[in-house]
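Below: one structure, written as structure tokens.
Left out: one protein chain. Kept in place: all the others.
Here is chain A:
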Amino acid sequence: MAEGYQVLEELGSGSFGKVYKAIEKATGETVAIKLIDLEESTDELADIQAEINLLSTCKSPWVTEYKTSFVKGVKLWIVMEFLGGGSALDLMKPGPFSEAHIAIVCRELLLGLDYLHSTGKIHRDIKAANVLLTDAGKVKLADFGVAAQLTNLKSQRMTFVGTPYWMAPEVIQEAGYDFKADIWSLGITAMELALGQPPLAGSHPMKILFTIPKNPAPRLEGDQWSKDFKDFVAQCLIKDPDRRASAKELLRHRFIQRAGKVEAMRELVERKQMFDAQEETTSHPKYYEETMVDLSPRTEEDEWTFDTVKPATMTPARHTAKRRKMARIPSSDANSCASMMQHLDLNAGPLGNVTDSPLPERRRASSRKSSAGTAIRVSSGSTPTARRISNVPKQPLGLDLTFGNSPSTVRHFKRVSSGERRAALTSNPPPPSNSFHPNPQARTFRPSPPNSAHPLDMEVNNENQPPAPVYPPMPVTKDALYGRRAYGKVLDSVFQEAYADCASPHQREALGRVHQAWAHLDQIDPQGEFLLLKAMMDRLQGDSKLASALGVTVSPAPTPKQHNTKTSETSLSGTTIHGTSTTRIRSNTTNAASSLSKQSADYSATPTQTPFQTPIETPTGTTSASPIKGPKLVLAQNNPHLKSHRRRQSAFVGGEKAFGLDAYGGLDEKKLPGHVEKGMEQQGLLADILYGQWMQGLKSRWPLS
């Protein structure tokens, strides 16, 4: 069956598989093919099957069409309708949508949801990234990776899936939910289209799991929006699902009734194409390559001896031979033939720098359009499935995680990374050590020039990827390493948390700027960063009032609150030393950081903990600089195990919970679920469960080493 398709360039990839553009030879129709490597997939086959079952029972103009699926070798091919317009999220790159456009999108989505709901399906992951458009501007629902089929109209789902920012309160509370959950997500999506990001986008994705059920529902505000639009959003965002309107009812809403023709959406598709065209980019699409198998013949040694049969006849020649055939992608196109030949060379680069071939030129147009152009989700976003945790390239926590597109979910989906492309383009790719240049998970196909100064590019493109300018390499000094460490382990998360705790947008903005500036400093001059920190600490300690207010006593030891009763200096430092040494015995690789993380773990175990724990982190950073305690801790810092400790920290990411604490080090995530606020006490149990689920996912996402 695979012979029936000519596979073209890659559209996107993720843990769930890669998506290619392809042409069905019999009809000449362009399709999107998702290839799932069943050997690699950690999912049970049953999960994949469930998605296919669901897709294959959908037939609606508002839902991306499933065509067929088959197994070839160890790969499952899922053939879907190709949507060339990209996702609504892509289309927002040049700027948010106008109200008129949003009305059209909402109407089309409601029609799609009405269809799904009437056939007993819940989508469970409605968001701009999952709304795809055709070239002509038709709007379709995509990505059924987490959708559910109810066997009975009165069934309710209990599974915790979705993308936090778009999740309905009842889904988060796991009290059982139904079709209405999609309506909430639709309301959030409408706000996302209007504002460029979902509400609470600035908060930490774990934190908003508590904010959504607790806070009043978000509202669309501002004079630029009509009353109807605001009311529509308000109707979608009613916290009580029983009072929330159904898709059918919302289709009668005035905002929807007066929505224009769907053809108007074309404007946005064209706007995006213009926008892309302005970015003078050349794309080097990745082409489909058949996996090649080791051709070395098996030795007799490799076979079992069964006395009755000769080894030669035993060779399981059948399937191996089949895979060795190196079936070429059937290709009627001389151009792609040429490019395929390039790939035959084992030494050729992964992308086979075919700059001189006519191909890239021809592809450019299509790959530009195709940014999200698959029926199958390729959106940078990612989908959330608590069950999907895979070893995708780790992604450092950056300023930009605000949108929830990348960090929010557990199932990772990344675009063909423009970073990778860039690496392929430049003969001298940025050194891999550059792990502080975040995000391998670029979200566009358009490789933006590394130093693109396009304001929009900087502003919009950073949804998933902060601009990653290339700086001259800095000498690696010990101070620089400390600086990095301080930032990566402590400061960054402190900023994140403080940011998340900010009430007013002004405060946030201000704090965001500081954070950005600091990130920049860390990027360019970690050594200076460290010296700055050190100087700050020294001065602070110099001022006794400030020092005691901060918990940084002139006496060396950090003063954890539990020990506050012990005021005498000796007993205090005694306690601390004791604490440190126990940790050392326990973990053998102790350094300041691990003892710290133990402390903070202890802390968060205390339920009455005040939300602000950050000061506790700081002292440890300080201790190394403090005069008395100094030698001991400096020794610890110099500990040769430091490196291996770090390595292990990263190795344990995704490991069990106990390691998670260590691996998290300074990132005081723990306090998010741990902290109890008034009126939230009953959430304790929920918090534990949610926390467990999220830790799993987050650990594989945000390693901190």
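Everything below uses one rule, namely that a residue touches a chain if its C-beta (ideal position, glycine included) is under 8 Å from a C-beta of that chain, and two chains touch if they have at least 3 such contacts; residues count from 1.
We adopt the following convention: contacts and distances are computed from a predicted model.
*Asks:* From the list "Member of the karyopherin-beta family", "SUMO-conjugating enzyme UBC9", "Alkyl transferase" or "Mo25-like protein", give the UniProt name belonging to the chain omitted from this structure.
*Replies:* Spelling it out: the chain absent from the display is recorded in UniProt as "Mo25-like protein".
*Asks:* Of the residues A:Leu38, A:Ala234, A:Leu481 or A:Ala498, I need the one that contacts the missing chain.
*Replies:* A:Leu38
*Asks:* Can you work out which residue in A:Pro61, A:Gly176 or A:Gly542 touches the chain that's missing from view?
*Replies:* A:Gly176
*Asks:* Among A:Gln6, A:Ser69, A:Thr163 or A:Gln197, which residue is in touch with the absent chain?
*Replies:* Within the whole complex, the residue contacting the unshown chain is A:Ser69.
*Asks:* So that we can see where the missing chain sits, which residues of chain A does it touch?
*Replies:* So the residues of chain A touching the missing chain come out as 38-39, 45-46, 49, 52-53, 56-57, 59, 68-71, 73-74, 76, 117-120, 148-160, 170, 173-176, 178-180, 241-242, 246, 248, 293, 301-307, 309, 314, 316, 318-320, 322-323, 386, 685-686, 689, 693.
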